[in-house]
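My structure is below; once you've seen it, I'll send some questions.
Below is a slice of the complex: some chains, not all, each in place.
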Amino acid sequence: MNFEFSEEQLFIRDQARNFLSQECKLSVVRSVLDSDTSFDRKLWQKVVGLSWTAMAIPESYGGLGLGYLELCVIAEELGRSLAPIPFSSSVYLATEALKSWGNEEQKQNYLPKLAAGELIGTLALSEGLGAPTVAAQVHDGALSGTKLPVPDGDVANFAVVSALGDTGAVGLYLVDLEGTGVERETLSSMDPSRSQARVIFDGAPAQLLGGGVSSADELAQLLDRAAVLLAFEQIGGCQSAMDMGIAYTRERYAFGRPVASFQAIKHKFADMYVALELARSNAYYGACALSSDAPDLPLAAATARVSATDAYYMISKENIQAHGGMGFTWEFDCHLHYRRAQLLSGLIGTQIQWKEHLATRLLKAA
Amino acid sequence: MDFQDTPELADFRQQVRTWLDANATRRTDNGHIGMEGEQANHEAKDWYKKKAEAGFACLTWPKEYGGAGLTSLHEVVWTQEVENFKTRDAQFIIGIGNCGPAILHFANEEAKRELLPRMASAEDVWCQLFSEPNAGSDVAGLRTRAELDGDNWKINGQKIWTSGAQYSDYGVVLTRTDPTISKYRGLTLFMIDMRQSGVEVRPIKQMDGGQHFNEVFFHDAIVPDSFRLGEIGGGWNGALTILMSERLAISGIQPTGFPQFLDLVTTLELNGKPIAEDPIVRDRLAAWYSQWAGLQSTNKRMLTAVAKGGIAGAEASLGKLVGAVMNQEIANFVCQILGPAGVIQDDTISPAHAHFQQTVLFSPGVRLAGGTDEVMRNIIAEQVLGLPQEPRADKGMAFQDIPTSSG
């Protein structure tokens, strides 16, 4: 048993951390948050330049052919730095969908461009409030319906969209978001540093992904892989938020001593540490299962997701409190993590849904 | 034990109801009235004036100071009735609820007769200036200096988290008049004219994007000695009086998020099914309702005690602590049940005009304003339960010698 990343993976992580600490300072995050732009294109291009988008794509399709573990360490650093780029949509979701189910032609068409960052993709499942349901329809290769929210849907070049086909069965379709029959609109959200969109399809040309992906189980596999990667983003965020709070309360004095020396504050951080370490350990287990495509990936992914979501919410929330009044200002950075925690917890289904997945999978395994 | 008004209160309630029906518009939904902006302020001033003219302003203050000379129970009746109407009744509650009692306690007769009626009718708007960037939970650690200069005091320093400073005519400000003695003994309380040139108000942008609070900078601002409240060096006791009033004032309007949650549970369907049928929703609903109902009834017990001549104690901290945490947890829970669209903050998509998303972002401030969770627990432990204080690192030190982050 070996429950740590390899030297090479840790090297990639350190490189990523150094790069992002230079190129993705919180001022970069804020410039997206404060403006109408939906992501930081410059940072995106640099990230593409480092081949992060190509990391887990096979060499035959223009990728580096590395594994998920390398992607996990990158994800942790993207989460830590709150990178305002559509990485999760394009890499964890669209790229993975193509890798899993694309036919040869589709792979040839999309994967090299995804690897090279020439295309940004996303996955469009939801159609409003509640758990995702599918009412969008494809007739004779034309898609109609509304998807909402679509993560990075306003900036992605194409989307993998769930819709009912001519036979009435749910399938996944490749749709060019810049083509005809597509209208899209950026939506306000709790985390404007990562965009969400409403995408209205009105007869948009749609191409069935591969031979057709209809089973809920197959889709669940894609989301499971994304759950592990997102868990790494979440624990990166946790660590960063907790470090922020520790640094601030060590420096700030009240009643003649550092705020961090008060037992109530110390115990708050101890509880954060506990939540983070449990989440980290579950994410590591998820990474193991992901990289070896182990049979318990579904359970491991749900576990990683549930504890990372809990931890990031709790830590980003209590970090604000530990800062006192200043933590509530726009000027301080605490809210960036609190917003991101909300965003990430919603991305591929929320905590309540994942807890139910976890229970189902656990009871199936037991 | 009963839920009935006394005949006198029943009478008063009828009077209030009649007057409100004639002078205000009934509320039709649970929606809240925006609290910010100039327009809101004007509307509120008009409303306060109308109330004052009808004799419904500051019900518990003596008549000679612009009040109605009634009891807290009359105030409760007013509050219960006015909730059914669209008014801006709560607009100046912090100024009136905090500064009013300070002036009632500490100002001279002339100042009371001049200033309080204008405060009650909102002709003058007041703010409270205590917190500082380096004096949050440790309020008495403040550094704003007041130095005697002839018959006047010269104020220099910075305050923060001042609600309504931008539209205030006066403020009550806590200052340090002697840094060479212990921190609690070197403080003095003043009234201050906020419209003078040495006072600069800068809004603070909050994490939710709103601008409810301000920073206030004093550069040689002038206060006549007649505006001093209480003794030189007696500011801390005055401040405690005010902080207690603040918690009481807040305990009435403390958001808990529960009524909005209940409203949502009874109306929302997700995936074609009422969320009221979801066992997880019901489980949380029961837990939060039992807390919320407990707060309502605790308030009733406090008012009963007050009506019987007791004084409300630090128990109000309980409502602040429980309500603020519940408010945040409810909002987060609702965003979770909404699924991936829970993160969307859009009037046309998010239920209840995106109330819950707004609350996710605003609620951290509610937990901080008026004292953090930790401050509330300290107050309960020390002032209600009488548990011993912690050893104090700054005990017996001159203020200027106490270790600080910047020093």
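Here are some notes:
As written, the chains take the letters A and B, and residue 1 is the first residue of each chain.
By definition in this document, contacts are C-beta pairs under 8 Å (C-beta built on N, C-alpha and C of every residue); 3 or more make two chains touch, one makes a residue touch a chain.
Computed from a predicted structure; not experimentally measured.
Copy numbers of the protein chains across the entire complex in this file follow the formula A x2, B x2, with one of each shown.
In this text, only the chains that are shown with their structure count from here on.
One simple way to say how far apart two chains are is to compare their mean CA positions; for chain A and chain B this gives 40 Å.
Residue ranges of chain A in contact with chain B, taken from their complex: 125-126, 128-133, 148-149, 187-191, 196, 251-258, 262, 264-265, 313, 317, 320-321, 324-332, 334-335, 338-339, 342-343, 345-353. Of all residues in chain B, those touching chain A in their complex are 131, 133-134, 136-138, 141, 160-161, 204-209, 270-271, 280, 328, 332, 335-346, 349, 351, 357, 360-361, 364-365, 367-369, 372-374, 377, 392-394, 397, 402-405.
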